[in-house]
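What follows is chain A.
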Amino acid sequence: MSIDVTQIGKQFGTFTALSDVTLHVPDGQLVALLGPSGSGKTTLLRVIAGLETPDTGRVHLAGQDVTHAGPGERGIGFVFQHYALFKHMTVFENVAFGLKVKRGAARPTAATIREKVMRLLSLVQLDWAAARYPSQLSGGQRQRVALARALAVEPRVLLLDEPFGALDAAVRQELRDWLRQLHNELHVTSVFVTHDQEEALEIADRIVVFNAGRIEQEGTPGDVYHHPASAFTYRFLGRANVWQTDAREQTLVRPHDLHLSPEPAPGAVPAQIVRVHQVGPTARLELSRAGDLPSLEAHLPARDVQAFQVGQQVYVSPTAQQTYSVTSS
Partner candidate 1 sequence: MTTLPSRRQARRHVLPGLPLTLGYATLYLSLIVLIPLAALILKAATLGADGFLDAVTSPRVLAALRVSFFTALAASLINVPIGLTIAWTLTRYRVPGRRLIDALIDLPFALPTAVAGITLTTLLAPNGWLGAPLAEAGIRVAYTPLGIIVALTFIGLPFVVRSLQPVLEDLGPEPEEAARSLGATPTQTFWRVTLPALYPALLSGFTLALARTVGEYGSVVFISGNLPFKTEIAPLLIVGKLEQYDYAGAAAVAVAMLVISVALLLAANTAQARLSRRGER
Partner candidate 2 sequence: LNVSYDPTRELYQDINAAFAKQWQAKTGDTLKINNSHGGSGSQARSVIDGLEADIVTLALAYDIDAIADKGLLPESWQKRLAYNSSPYTSTIVFLVRKGNPKGIKDWSDLVKPGVQVITPNPKTSGGARWNFLAAWGWAQRKLGSEAAAKDYTTRLFKNVPVLDSGARGSTTTFVERGIGDVLIAWENEALLATRELGEGKFQIVVPSVSILAEPPVAWIDKNVTKHKTEKVAKAYLQFLYTPEAQELIAKNYYRPRSQDVAAKYAAQFPKVNLFSIAQFGGWRAAQKKFFADGGVFDQVYSGR
């Protein structure tokens, strides 16, 4: 089911959390909302879910206007940032909840519920934990229960608010892979919130970058990463060196887009190597330039770094760069 959000505005008191947000999510896509803390990601998700009423604008699901429908009527599944599992229910009961509260003829029989819940639990590889309480599970396992619970009501749209926010690096990576895989299997239209650019770039079909309540940029991960429309997006998507700056313009370069050579070259500027740190396939070099030009960080493939050492004078040139007018950042 497609999601259409049109000119949504939302104020909290005098604070504008969303202003004029318009977004189209095609059926079956996995979309990431990316942005700094407080930029309105959660608020937009809650508006789509019906947990928050927008001040202006409309929400359509599958072409149907649901702006004033309650959260239960929209056919969405919501996975909360801190899981919001029901502590007093077992894993099984948590997942079964959405089915058990259906009314009248819509409510499946106990046997159907049982079967369906167990199927979902095995999908999230937690069938062995059906009788446990959430407090007996690890963070990553809870997250998967939250997902199974949201999926139980067969939502047409899955909304996930920082699904991996509270987890540590290794578990995060594992769940990330797993979510991508699940999405490939089920093809439910999904929107997930994150403030981790790597996560967004890695698993989303499309990325929506938020800044201060507005959509800053929207596109495929490649688009967004390679053609950031503003200095904000550029900086938000990875480490940025300020190559040069003046009153009007600023030129930014990624650390891996810096080319180093021991000899002077056209367009290259002199710099001194302050520190070399090599870890894994990449070496990180800290370079200081003359004058009050900002220092640079360069990333080189490990095999290229042998040629350089601390204190050496080198010549640096960017192989790719982006220039933004200063007011836009």
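Definition applied: a contact is a pair of C-beta atoms (placed from the backbone, for glycine too) under 8 Å apart; a residue touches a chain by one contact, two chains touch by 3 or more; residues count from 1.
Per the selection procedure, all candidates are chains of the complex that A comes from, given by their letters.
It should be emphasised that the depicted structure is a prediction, and the values quoted were computed from it without experimental measurement.
Q: Going by the C-beta definition already given, which one of 1 or 2 is in contact with chain A within this complex?
A: Candidate touching chain A in this assembly: 1.
Q: Report the residues of chain A in contact with candidate 1 in the complex, numbered from low to high.
A: 12-13, 37-38, 42, 46, 50-53, 55, 70-71
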